[in-house]
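Below is one structure. I have some questions about it.
For this depiction, one protein chain was excluded, whereas all remaining protein chains were kept in their positions.
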Amino acid sequence: MQQAEFITILWFIGIIAEAMTGALCAGRKQMDLFGVVIIGCATAIGGGTLRDMLLGNYPLIWVENVHYLVAIAFASLLTVIIAPVMRYLSKLFLTIDALGLAVFSIIGAQKTLMLGFSPVMAVVMGVVTGVFGSVIRDILCNQVPLVFQKELYALVALLTASLYIVLEHYAVASWLNLALSLTFGFGFRMLAIRYHWSMPKFNYQYHQDNEVG
Amino acid sequence: MQQAEFITILWFIGIIAEAMTGALCAGRKQMDLFGVVIIGCATAIGGGTLRDMLLGNYPLIWVENVHYLVAIAFASLLTVIIAPVMRYLSKLFLTIDALGLAVFSIIGAQKTLMLGFSPVMAVVMGVVTGVFGSVIRDILCNQVPLVFQKELYALVALLTASLYIVLEHYAVASWLNLALSLTFGFGFRMLAIRYHWSMPKFNYQYHQDNEVG
Partner (left out) sequence: MQQAEFITILWFIGIIAEAMTGALCAGRKQMDLFGVVIIGCATAIGGGTLRDMLLGNYPLIWVENVHYLVAIAFASLLTVIIAPVMRYLSKLFLTIDALGLAVFSIIGAQKTLMLGFSPVMAVVMGVVTGVFGSVIRDILCNQVPLVFQKELYALVALLTASLYIVLEHYAVASWLNLALSLTFGFGFRMLAIRYHWSMPKFNYQYHQDNEVG
């Protein structure tokens, strides 16, 4: 198996996991099956889509190749069927989601570099790719984005993309780079879940009369 | 009258109806007149704009031709004036909105096909065009998108766009195709409203400790 294929497989696992978190979120808002599919799709492809739209990188991958969207729609509907057993699978699910986060961050950084943008922008776009699927999901479900409030999610994306870029800069063999970045991102996220690590919160409750618009 | 003109007239009626639903939604949130106009515009052109941005199809139609935006802004403000009698016009209003939904879905599918994308993508973009104006409206008004929860709205868009694509594939005369697709989409939506048809809902109320990000 070639490296590109390996990444594609991981990416595919990642979007399926993301679609399932989207479908569950839609279920919490008691949406109908169409809402489930749309939220599932937006969650799975939202991060990469936003990245490519910000970079002006057309055509979008899922517009060119419609099979991804079909697979995501299918995964979203499947989630409805297996929802009753989801609670028993939650550890497996968190594991797959953590893998997806690491893969998305690496792919986002990689694509941005390949398009000729700066390493810092590659890290930024790694974060956008890894995190904004969830953000779009939460906006569509009318709730404050979870990734801005809980656990180390965005930080994992930032550090994973940064590690990938640094190793790339020092010309580490691409297989080794991928293995190290993936392991780091995945491991860090799993540890963050296990030990409830989180970032410091900013709590500002002062309201002034003239709210700044 | 030529077919292109006929479609443009229907499309125009559609965006006016959409602008009015946007204005009413802004009124429920007690927005000021500026908010009314912006929500009206976003509702009317949001679906087509998102479609064209996803397809990378520039310049956007309302950026090139500013008259549409002016008409939409006017319709939004008009809604404020006629709001007291809107409740007596609600049946007319729902009828126009149903017509708009069918037209938007067909136009979205048609444009996507003409840009050279696949039939399945044309259906997807028909749904995006028909539905996302309302979704953007609800996001700007900070409420869960109605079309994901109530009635057959997105499904009408999906089936209308699909019917259009299938008839197009079998080389049905374009006037006949338009007539059939419009009649189907409009009729289906009106029946769905009349008989309170809706999709099955997905209700998932289990929360776990470690929310997936």
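Think of it as A and B in the order they're written, each chain with its own count starting at 1.
Rule of thumb we're sticking to: contacts are C-beta pairs under 8 Å (C-beta built on N, C-alpha and C of every residue); 3 or more make two chains touch, one makes a residue touch a chain.
What you see is a predicted model; the values in this text were computed from it and never measured.
*Asks:* Return the single residue from B:Met53, B:Ala71 or B:Val120 that touches the missing chain.
*Replies:* Of these options, the touching residue for the absent chain is B:Met53.
*Asks:* Hey, which of B:Ala71, B:Leu115 or B:Leu146 is the one touching the hidden chain?
*Replies:* Residue touching the chain left out of view: B:Leu146.
*Asks:* Could you tell which one of B:Ser90, B:Thr183 or B:Asn203 touches the chain left off the display?
*Replies:* Only one of B:Ser90, B:Thr183 or B:Asn203 touches the chain omitted from view, namely B:Ser90.
*Asks:* Identify the residues of subunit B touching the omitted chain, counting contacts across the whole complex.
*Replies:* That gives, for subunit B, the contact residues 21, 23-24, 26-36, 38-39, 49, 53, 56, 58-60, 63, 66, 69-70, 80, 83, 86-87, 90, 93-94, 97, 101, 131, 134, 139-142, 146-147, 150-151, 153, 193.
*Asks:* List the subunit A residues touching the unshown chain?
*Replies:* 53-56, 117-118, 120-121, 124, 131, 135, 138-139, 142-145, 147-150, 154-155, 158, 198-208, 210-213
Basically, only the chains that are shown with their structure count from here on.
*Asks:* In steps of 5 degrees, what rotation angle do you get fitting subunit A onto subunit B on the CA atoms?
*Replies:* So the copies are related by a turn of 120 degrees.
*Asks:* Between subunit A and subunit B, tell me the centre distance in angstrom, where each centre is the average of that chain's C-alpha atoms.
*Replies:* From the centre of subunit A to the centre of subunit B is 29 Å.
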